[in-house]
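The complex appears here without one of its protein chains, the remainder shown in place.
The block that comes next holds chain A.
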């Protein structure tokens, strides 16, 4: 059964690249290196590569599942687990996406409060950004993907880090492979959260023209994400001593303090403001995916669900008060994300395999 969208709503396969890449590359990368560095120290960059490889495997699994069923996860759930259990699983995903959007929004607002405007009220910025999200999501899937493509401009920020090269201490990296495999793998687990985002493929699959051809673009997206994270982590290790890093919350933004241009002195202002290019695409995609799931499950209009979900996110964001809350929230979500990627997707993959085997014998 093919359940593809009308041609005028679909996007070309190559647009899977900005889509997956911007879904992965959220502003949680700013503090991604704190915890893994406690575990793997200056060998964290090896964990970054390992984690990237794991995600390539996951993307491979996702495409096997989707290509065989030729529909999105919402329908696959119903097909595999029946109406009620499948609906329950869909509901979990909806909640997950909403929580993800809330976390990203809160993380961004926190950065703004710390680095730019200390007196800014959370709800004020949240409402402005959610209005923006409403305008984008109401434009439909193609507009969201356009924003993802546009947000690739952020790589200029990553490139700006090259200006810090004068302060590198290459001794910080040696001795290589100083940590046990176990420590490296523990670090991989901690690193998984910034990579999370490939699950969006489950929901956008029907919106891609000739989706089978899009797999290489998804892999490319993950590859670019891995390389970017590698740069981020390597530069952190090269610039800071281990002890300094453990006292930083946003080493990435601190790094921008090293960047000097002839007439811009404190580049971290640009760096902090530009985090919006990392956040907006993810929030839009999350809200879009969750409202679409509701649309399919309950046959309601997406346009009616959208404001309700935005209000829910708004309430959630306003409720998360300070740094401790955010950290607890992020830990919770990174746990969910980790198990979703490394336990649930393989599980669905296995179920799919078993169904195919069973179907063949019958």
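By our rule, a residue touches a chain if its C-beta (ideal position, glycine included) is under 8 Å from a C-beta of that chain, and two chains touch if they have at least 3 such contacts; residues count from 1.
Here, contacts and distances are computed from a predicted model.
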Going by UniProt, what is the name of the one chain that was not included in the view, given "Thiol reductant ABC exporter subunit CydD", "Sodium:proton antiporter", "Sugar ABC transporter permease" or "Spore germination protein"? "Spore germination protein"
Touching the absent chain in the whole complex: find that residue among A:57, A:121, A:156 or A:264. A:264
Among A:128, A:181 or A:311, single out the residue that touches the unshown chain. A:128
Positions on chain A where the hidden chain makes contact: 11-12, 14-15, 112, 116-117, 128-129, 132, 135-136, 139, 142-143, 146-147, 149-150, 260-267, 269-270, 272-274, 276-277, 280
